[in-house]
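Quick one: the structure is below, and I'll ask about it shortly.
Omission of a single protein chain aside, the complex is shown with its protein chains in their original locations.
Here is chain A:
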């Protein structure tokens, strides 16, 4: 079956209802790698692995 970015994203739970027809054409042109990246980020955010970095200003996490 040929790669279908829209189908892959919809199956992963991304809300594609909100995008315009113009955007839909852009999304349809996403590469397999870009689609995998989006899905991977969605999963990571749901899993919420702790992520430690020196992201600090004035001692705050902002």
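Here is the rule we go by: a residue touches a chain if its C-beta (ideal position, glycine included) is under 8 Å from a C-beta of that chain, and two chains touch if they have at least 3 such contacts; residues count from 1.
Rule of thumb we're sticking to: contacts and distances are computed from a predicted model.
Only one of "Radical SAM core domain-containing protein", "Cytochrome aa3 subunit 2", "Sugar ABC transporter substrate-binding protein" or "M42 family metallopeptidase" fits the UniProt record of the hidden chain, and that name is "Radical SAM core domain-containing protein". Considering the complete assembly, chain A touches the hidden chain via residues 14-15, 19, 23, 26-27, 29-30, 34, 37-38, 40-42, 44-46, 48-62.
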